[in-house]
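Here's the structure, in structure tokens; my notes come after.
Heads up, one of the protein chains got dropped from this complex, but the rest are sitting where they should.
Labels run A and B following the written order; every chain starts at residue 1.
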Amino acid sequence: MPLVKIDMIKGRSNEEIKEILDISYEVMLEAFEAPKGDRYQIVTQHEPYEMQIQDTGLGIERTDEIIVFSLTTRYRTEEQKKLFYKKLVTRLHESIGIRVEDIMINLVTNSDADWSFFSGNAQFLNGELK
Amino acid sequence: MPLVKIDMIKGRSNEEIKEILDISYEVMLEAFEAPKGDRYQIVTQHEPYEMQIQDTGLGIERTDEIIVFSLTTRYRTEEQKKLFYKKLVTRLHESIGIRVEDIMINLVTNSDADWSFFSGNAQFLNGELK
Partner (left out) sequence: MPLVKIDMIKGRSNEEIKEILDISYEVMLEAFEAPKGDRYQIVTQHEPYEMQIQDTGLGIERTDEIIVFSLTTRYRTEEQKKLFYKKLVTRLHESIGIRVEDIMINLVTNSDADWSFFSGNAQFLNGELK
């Protein structure tokens, strides 16, 4: 599950985007203890003027490297969320040099009945997934 | 209401996309007993590398036909959701041959105060809609 929608500004190579997705996926498995194959990622690339991402006065600088991760997920503990944020930013920075100031993450929570992965079944309700 | 955001990989004709939207709309009316004209659909098309949709180890195969439906809706019962999933997948498969393994659906619930359809009014609060 979590469904991860990722918005970024155009200009990255396909290879770099692939790396971002691979790292996000690995971090998800670790932080959320998600099962292998729990990978649902959708990237949308934008013109620079289409993304206006500031900082609520926190005093950091954003660049065109900005990435916004928007997750839809079932219940996660506060600890899991904090772990996910920290690992994701650390890994993206250490592995491919993305500035930690250019990574923003937000989450929305839904419930078991809100997912159908295929065939029109609700896999969290019928026991196929738990 | 439900607002339906639909992500797919580029390659479908406009006509096929129109059919997908028409079918989704009809199924919405049936499963949610929504009123006529309750149609709010937004499609975003992606490059193949921008959508990484796996299967949480369920053993199915995804193809570039993959479609992800993300709904924002007021409260719906579990039965309505299950009915919607099943009808949507069945109809898309029977009418235009989309593989049932290539249709994923997720929902997020909000409330009456969370909708303004036009004119800056909250139509579920002022009685224009119920």
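Assume a residue touches a chain if its C-beta (ideal position, glycine included) is under 8 Å from a C-beta of that chain, and two chains touch if they have at least 3 such contacts.
Treat the numbers as computed from the prediction; the structure is a model and nothing was measured.
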{"item": "Given B:L3, B:L58, B:L83 or B:V100, the one touching the chain that is not displayed", "value": "B:L3"}
{"item": "Residues of chain A in contact with the chain not shown", "value": "7, 44, 46-47, 49-58, 60, 68, 70, 78, 81-82, 85-90, 100-109"}
{"item": "Hidden partner chain, residues of chain B it touches", "value": "1, 3, 14, 17-18, 21, 25, 34-45, 72, 108, 110, 113-123, 125, 128-129"}
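The criterion applied here is as follows: only the chains that are shown with their structure count from here on.
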{"item": "Between chain B and chain A, distance of the C-alpha-averaged centres to the nearest whole Å", "value": "21"}
